Each structure stands twice: as C-alpha cells, then as structure tokens.
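One chain of protein is taken out of this complex; the other chains stay put.
Showing chain A:
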Amino acid sequence: MSNQTDTTSQPMLKSAVQQKVQASLSRRHRQERLFKFTGLTAVMISLALVAMLFINIFSKGLPAFWQTSITLDIYFDPAIIQISEKPVQRADESSNEFRERFLAWQGELGMINFNRLISDSLMQVLPDADQHRRQILRVVTSGERFALRDMVKDDPSIIGQTKRLNLLTDANIDVWLKGNIDRSLPDHQQQLSPVVQKWADDLYASGIIKNRFSFALFMNPDSRSSLASAGLAGAFMGSLFMMLIVMFLAVPMGVAAAIYLEEFAPKNKITDLVEVNINNLAAVPSIVFGLLGAAVFIGWFNLPISAPMVGGLVLSLMTLPTVIIATRSTLKAIPPSIRQAALGLGASKMQTIFHHVLPLAFPGILTASILGVAQALGEAAPLLLIGMKSFVATVPTSPFEQSTALPVQIFLWQGNELRNFFEARTSAAIIVLLTMMISLNGIAIWLRKKFEQRW
C-alpha cells in the first residue's frame, strides 16, 4: 500500500516541480531573447554612432576639398607694373648692402596695384562689368593679388606677357555656387550683391569658373583677410614639430623609464609610489598639463608663447605615462626564459636587456610610441592655454616661432563668422586630422600584426 502511494505520489510531486519549471520556461526564454536582443541593440547603436560620426564629417567636409576658381588671362601690364630692374648682387657690395637694395625693390613691388591686373582681365570676360566697377574685385579672393606679386618677384621677365591662371574665387561665391546658402533669401540678407550673383552663375555656366581640387587648403597658412585661401599649412607644420618633439623626447624617456621600472627597480615602497603616480598621471585631464605649461614653461622659464617647442614639451609630459605603461606591458610579455638564458651564459643584466629583451620588445615599443604620438596629435585643450590659439598667418620654419596646431586650427575655424564657408572647411580640416590619426593607428596595428609573437 505504502509502496504504491510512493510510486504514484513521486511522479506526481516531480511533475509539480517540472510543471512549474515548464510553465516558467517560455517566460525565461523570452527574457533570454530579450536580453540578448538588448545587448545586440547596444552594439548596433554604438556601431551606428561611429558610422554616423564619420558619414557626417565626411559628407560635410569632402566637398570643401574642391573649391571654385576662375580661369583668367592675366596680362602683366608694364603700364601698371612700373618697377625698376630686380637687383642682383654685385661683386663689389656686401650682402647687407644687397639686402637693403632688395628690400627697397620689394617695397616698390608692394606699391603696385595688382588688383588692377585682375580687374582688367575680369573686364574681358564680364561684358557689363563697366557699370559695376566697385563690385568686380569681389569675384576673386583678395589674397590672389599677392600670388601675382610673388610671381613677378620670382621672375620679373613675365612683365608684358599674358598668362592663363586659375585664381580662387571669393569665399562667398564658392558658397553661392555650391548651394550652401539659401538662394531665395532676400537681397539684404545675401552676402553677394545681385550683380555678382549673376556674374558667378554666368561664369560657372560658361565654364570660366570651375570647381577644382583646392591645393590652397594644403599649401597656404591661415588667413583672415582672404578667407578662400585660408589653408592648413601653418597648423600642419606646427603639429609636425610637436609630433617630432614628442617622438624625440617622450618616447626615449618613456622607454628608459619603463626599462628601469620593469627590469631594475627594487620592489619597495618608492617603486610602488612611482607606479601609482604614473597610473594617476595617465588619467589626469589634459587641460591640467596645459596649466602646468602655462605656469612652469611660460611663467617661470620664460619660453616663448604659442611656440611649438612649448606645445611639444607639454604634450611630451602628457604622453609620457602612456608610453611608460604601454612599454612596461610589452616588457612584461617577454618570457623570463629569454632573460635567464642570457644571464646563464654570463651576460650582465644590462647586456641581457639591451641585447635580448629590447630587440624582442621593439615592435611593441614602436606601437606604443606611435599611439602616444597619435594621442598628442589630436590634443587641443592644453595648447589653448599656452597661447597657441592666436591667429598665425605664416608657416613656421622652426619650433620656436609662433604657430598653431591642427586641432587648434579646427577650433579657430569653427568659430569663424562665415559659417557657410567654414563649416565645410572645418570638416575638411577634421578629415585631414582624422586621416593622419587613422594612418598612424593603422601603422601601429599593422606593426603589431606583423611582429606579433606568441610565447
């Protein structure tokens, strides 16, 4: 009897639990699916954000690599360019005397109205230009007269000749022709007068104004008077100097520090402190390094303001912890057997490290340094504090001259009043910066892949 109840009640009991589990299963599986789906959504959203960021920047910036320019036959009219012969250094004069004569000649050149050359040749292509003489120079950007001046300066023999040249149009014409301004706006809200609008359209239709690849963006320094010819050359050189300084300062120092800390330093309180200190330094906000630069390098050491030298020093201090940490983890990954083998054969500790460990760690160290340099390249905040925000219209030739940097140039351009033109140009500058950073990172990844060794 009791046996029977047992055999009947047990399956009954079991099935009660089972039923409960069974009943909950569908709900639990639904939860499972929901959870998985939520996770996938998060990944997808993150990927979509990356895509959106890039598509946004590229769709805005790519058109700015092409700029409208006008093809004109410029007649270097001797009647307008009245200038004495270009001085040549004589045998009987010192270089100082010659320089003085040359400067005087350049002064003469500076007095010449090169705008006349441009307006004269514009008259040829614009039939009704005579009635709107004041407007005519609004077609070509104002910086081009200096380009003409430099042509005469380099080679005075072109006076009297006619040259076919591509001159950049005014920024507002570029905006107008690319449709970056609402054409239906009333005239008083337009940047261009109706006459110039019509000229621009006519010249574009007849192919005299064309959209051409803009070398000005890469060859020219920043400009405020002639917005269409504002370029990145100055900022690029500034960034290059700073990257070089980081490469020659932060990288060797960081590697040396990592070697000491990883291979030589005794395990004690001081080493611990140094380690904690480096980890914290890596997470200090970059702007604090800018404050350090402003107070120490500029305030105490009186180094020049807004020079790439100071910027490079600040960025070096900022990237130093990154380089140290990355190098240390590379050194850690070299198996101890390598060291033991070298030591066992009688090499000194120094020889072991410099002859055996370092060569093996080299690819990793290289990757770490490239990533450090890339980090320094993209940093803007500390540079603002050491004066690199100022407008510089020349390309620096040494790290002690005033300069700006690519990220700071982006910051300056996004604030320009001519939003219609500079939004695209800023995006173009961002594309240049991103391309540099992506290629640096790409090189680092490629190196890692190529030399990756599994122990």
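As a working rule, a contact is a pair of C-beta atoms (placed from the backbone, for glycine too) under 8 Å apart; a residue touches a chain by one contact, two chains touch by 3 or more; residues count from 1.
Note that in this section contacts and distances are computed from a predicted model.
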item	value
Complex member absent from the view - protein name from UniProt, among "Phosphate transport system permease protein", "Aspartyl/glutamyl-tRNA(Asn/Gln) amidotransferase subunit B", "Oxidoreductase" or "ABC transporter ATP-binding protein"	"Phosphate transport system permease protein"
Options A:L331, A:V357, A:A380 or A:V395, residue touching the unrepresented chain	A:A380
Contact with the hidden chain (one of A:I287, A:L303, A:L360 or A:I443)	A:I287
Of A:N279, A:S337 or A:Q453, the residue in touch with the unshown chain	A:N279
Chain A residues touching the omitted chain (full complex)	21, 28-29, 31-32, 35-36, 38-43, 45-47, 49-50, 53, 56-57, 60, 252-254, 256-257, 259-261, 264-265, 274, 276-281, 283-292, 294-296, 299-300, 317, 320-321, 324, 348-350, 374, 377-381, 384-385, 387, 389, 407, 410-411, 414, 423, 426-427, 430, 433-434, 437, 441
